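Submitted below is the structure of interest, expressed as structure tokens.
Of the protein chains in this complex, one is absent; all others appear in place.
Labels for the chains are A, B and C, by order of writing; each one numbers its residues from 1.
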Amino acid sequence: MNKIKLPILAVAFIAILFLTGCWDNNDVSDVAIVTAIGIDKLEDGRLAMTWQILKPEAAQPGMEGGQAGKAYTNYTAAGLTLNEAHKELIRISGRKPFYGHIQVILLGEKLAKEGIAEFIDIFERQYEFNQTVKVLLTKDMTAQELLEAESDLENLPAIHLMNLVEANIFTGKVIDLPFFKLVMELEREGRSTVISALSSKSKNDKSTIKEMQIEYAGIFRKGKLIGYINTVQVQSLLFIANQIRQTLITTEHPLSPDKQISVEIVRGQAKREVSLSEGRIKGIVYVDALARIAEVHETQYSLKPDIAKIIESETAGRIKQNLVTLIDMAQDNYGTDIFGFGELVYKNEYGFWKSVKDDWDEYFVHMPIDVFVDVKIKRAGLIDKPSKAR
Amino acid sequence: MQKVRLSGIQLGMLFVGFLYGSSSLLNPAFSALQDGWLAFLIGWMLGIIIIAVYISIYLLNPSQTLIGILKSNFGRFLGTVIGILYAWYFLHLAAIVLRDFGEFSLLVILPNTPLPFIIGCFAALCVYSLKKGIEVTARTGELLIPLIPLASLIVTLGIARLIDFSNIKPVLANGIKPVLTTGFGVLSFPFGETVCFLMVFPLLRKRSTLRKTVFISTVIAGLLLLIIVVRDILALNPQLTQRAAFPAELASKLFPVINIYPLILLNLLIGGTIKVIVCLYASAAAITELSGLSDYKALLSSITGFSVTLSIWLYDNVMQMFEFAVSTYPYYALPFQIIIPVLLLIISIIRRTSERRKTS
Amino acid sequence: MITAAFIIGIFILIMITDLPYLISEKKKSRLLIIYLFFILSGIILGILLDTTNPPENPSTLITNMVNFIIGSN
Partner (left out) sequence: MFKRLSKIIGLRKKENSSSNTAMAADKKQPMVEGIPTDINDLKARVRREFDRCEDIVIRTLEIGQDNFIEMLVVYFDGLVNKDTLNAHVLRPLLIDARIVPLDKSVNKRTIVNIIERNLLDNCEILELTDFNQCVQNILSGNTVLFTEGSDIALATCTKGFATRSVDKPDTESSVRGSREGFVESFRVNTSLLRRRIRTSSLKIEEMTIGQQTNTKVGIAYVEGIVNKRIVDEVISRLSKIKIDGVLGSGTLEELIQDAPLSLMPTVANSEKPDKVAGKLLEGRVAIITDGSPFVLTVPCLFIEAFQTSEDYYSLPFIASFIRMLRFIAFVISMYGPAFYVAMVGFHQSVVPFKLVVTIAAARQGLPFSPFTEAFIMGLTFELLREAGIRMPKPVGQAVSIVGALVLGEASIRAGITGAPMVIVTAITAICSFILTPYTDLLPFARFALLIAANVLGLIGIALVSAAGLVHLCSLRSFGVPFMAPFAPLNLSGLKDTFIRAPLWTMFTRPKELTGIHPDQNRVRMALEISPEDYDGNE
């Protein structure tokens, strides 16, 4: 037995020597590491794909900036499907793109308006695609234009864009939407997706990311962009969706309305409920927020518990006002359920859902939604009363 | 030469590996959507019953392999015919698992590597380990099988933040029928496939521990699988689970910060290999016993070589593979997993009672 | 053609590794019949699969059979 192993080993060894490095062995230096993708729809209906490809020798941490030029390069190719564009890229760049470390996907406005379902398929099918990549929209510009913008902070714009989303956990004004969550949300019954959008501050200057802002979020109905909401509304939406980690509410001081006060929400918890009575669905939103006072411009009053109570109710009122505005807007302006009440109906009142399934958005528009907001201020920072200029 | 004997813990490990290994990748209850857990529970309970049937068959015909039992209960001719069918079934099962292996590797990491090469490598490992003897395999299994639940557990904990308990609602949205159908599917894959172990039971050192060992293993494997099924429903949401070819692989990709699909690979490799090994052993031992030869090792490599070609022949494409697994396999496996064993049990009981009457 | 040679080569390799077992077996003719059955069917199947028109696969047959039986019920 052992004697016979030797020839087998020899044959195997020779075979393997011939096979070295073939099939799926792609050296990391031979693939094009894609850090960001932008997808646009062209006028002629084709899909254009823009890749931000890493140039590792320039991106290496030890390297002096500028020595090797930019750390990335952009390629754009178009095709009827994204895979066509993908192959076209190989043709023009000479490297096989590698999507395992993609940081951000940008969806052009035109594509979003005509439906984002088209772009999802390839990335779900692709075996090495990074499923946790952030998805962003571009407003009033194409994804390609956005990817051309340089970053003055990071050597890769893609990283900068990703950080823009990541850091906004602390502002509560941007929706952190990884790719897989987008897929899940699109598939959910009775819920419309909202994706944060990047737009340019000024019409003309699009050369750096500094000029960009995440000021809006696009609302989708059945995978098609139908409109935008602004950051305050995004904040309200996140409140309702129970996704607030931290955010800031600035209101007038209740006792002297010309002075501002900022309350930082450190934990927001929301509960959505639907109740079915007499064949009518009613929606209820409860928001419970823990807060601390972050900044007070009013120098007259020290923060006594009774004043804190007043500030609590004032903040709660402000939040509620925001929420109600958003709900009204969703119902009246867009007529689509971005809060997922339909999903709740589907899950809890399945029998009823079956009857309204096909025209849930119609139903949603007329659905009464009650909002209850409760804010509890726990802390007020290191001082009691602001210093007063005498 | 020492006679091959397995300890209780080794048999138990093989059993857990067999049940858990490849099923944890494929999520056997995906087609029942959010009621998958219920379907799985039903399948699991039915599985325990059918495994109890297998154990009873063996205990009524002690120290006999499936072939021996078939021959002594159905008579020489009919027993041989059914035995050949069983040998085919085990071989077919091995080929199916090998193909699953290959397709998984092909889809997930090695899209350009030729399928026969991957399958051949897996099969070579199986043959090597079986040629060393089933007891060596069992010993290796003892070392490796505890790693599989560990790997799944890490993935599960990593995506725990995505768990949304409302995903199991609405319960029984489409009525009980799809749940029962899926439960039936769960019974045939993986629980009913343990019919292979009728060839392995005679190797157990202490027959008295058989019932306990197998029962505990079934419960443990069922619990672990239940965790997987529930995880997929709660964290991935039912629709995604249903669409994904390998929900476990998708789950591993959602792990925060780093991508840990190699863990899933480990899972596949260990669990799948154990399953192929048991199937191949069952098939080789069945053919050896049917033809009255002395050593199953002589037939092993040829059978494996055949099953590799069979596994490539098996399906034209992956679509057929999934379609077969869902809609045909449960019915195809029905006679092997349920009908014949139940018949065997009945005949064995009748024979046993009549013998007892004769002696008394 | 190369594939066929490769398949045959692999199966011959298998046979070489099995040689000691084949020799130690007492019922040689019976063993050889079964053994060669698997080897030959493996080789033939392997070569047929490589052609442009491979034989109908067993899954289709089984599916048809199952559908026939279930359909008749």
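FYI, contacts are C-beta pairs under 8 Å (C-beta built on N, C-alpha and C of every residue); 3 or more make two chains touch, one makes a residue touch a chain.
Keep in mind that what you see is a predicted model, and the values were worked out from it rather than measured.
Chemist: Write down which of B:76, B:132 or B:352 is the residue touching the left-out chain.
Modeler: Considering the complete complex, B:132 is the one touching the chain left out.
Chemist: Using the document's definition of touch, tell me which of B:118, B:155, B:312 or B:344 contacts the absent chain.
Modeler: B:118
Chemist: Thinking of the whole complex, not just what is shown, which of B:48, B:109 or B:180 touches the missing chain?
Modeler: Of all options in B:48, B:109 or B:180, contact with the hidden chain holds for B:109.
Chemist: Hey, which of A:103, A:138 or A:193 is the one touching the hidden chain?
Modeler: A:103
Chemist: Among the options B:9, B:107, B:172 or B:345, which residue touches the chain absent from this view?
Modeler: Per the contact definition at the top, the residue touching the missing chain is B:9.
Chemist: Looking beyond the chains shown, say which of B:78, B:143, B:219 or B:318 touches the absent one.
Modeler: With B:78, B:143, B:219 or B:318 as choices, the missing chain is touched by B:143.
Chemist: Identify the residues of subunit B touching the omitted chain, counting contacts across the whole complex.
Modeler: Listed in rising order, the touching residues are 7, 9-10, 105, 109-110, 113, 118, 121-122, 125, 128-129, 132-133, 136-137, 139-140, 142-144, 257-262, 265-266, 269-270, 273.
Chemist: Determine and list the subunit A residues touching the chain excluded from the picture.
Modeler: Here the touching residues of subunit A are 1-5, 13, 16, 19-21, 23-29, 31, 33, 54, 56-57, 59-61, 63, 98, 100-101, 103, 128, 130.
In this text, only the chains that are shown with their structure count from here on.
Chemist: Pick out whichever of the two, A-B or B-C, is joined by more C-beta pairs in contact.
Modeler: By the number of C-beta pairs in contact, the winner is B-C.
Chemist: So which chain ends up in the middle if you average the CA atoms?
Modeler: B
Chemist: Could you grab the centroid distance between subunit B and subunit C? Build each centroid from C-alpha atoms only and quote it in angstrom.
Modeler: 23
Chemist: Which residues of subunit C are in contact with two or more other chains?
Modeler: In subunit C, residues 17 touch at least two other chains, as defined above.
Chemist: Quick check on subunit A: which residues sit in contact with 2+ other chains?
Modeler: none
Chemist: In their complex, what parts of subunit C are in touch with subunit B?
Modeler: 7, 10-11, 14-15, 17-18, 21-22, 24-27, 30-31, 34-35, 38-39, 41-42, 45-46, 49, 54-55, 57-60, 62-63, 65-67, 69-70
Chemist: State the interface residues of subunit B toward subunit C in the complex, per the touch definition above.
Modeler: Against subunit C, subunit B makes touches at 92, 120, 287, 291-295, 297-303, 305-306, 308-310, 312-316, 320-321, 324, 327-328, 331-332.
Chemist: Of all residues in subunit A, which touch subunit B in the complex?
Modeler: Subunit A residues touching subunit B: 23-24, 100, 124, 127-128, 130-132, 180, 183-184, 187-188, 344, 346-348, 350, 353.
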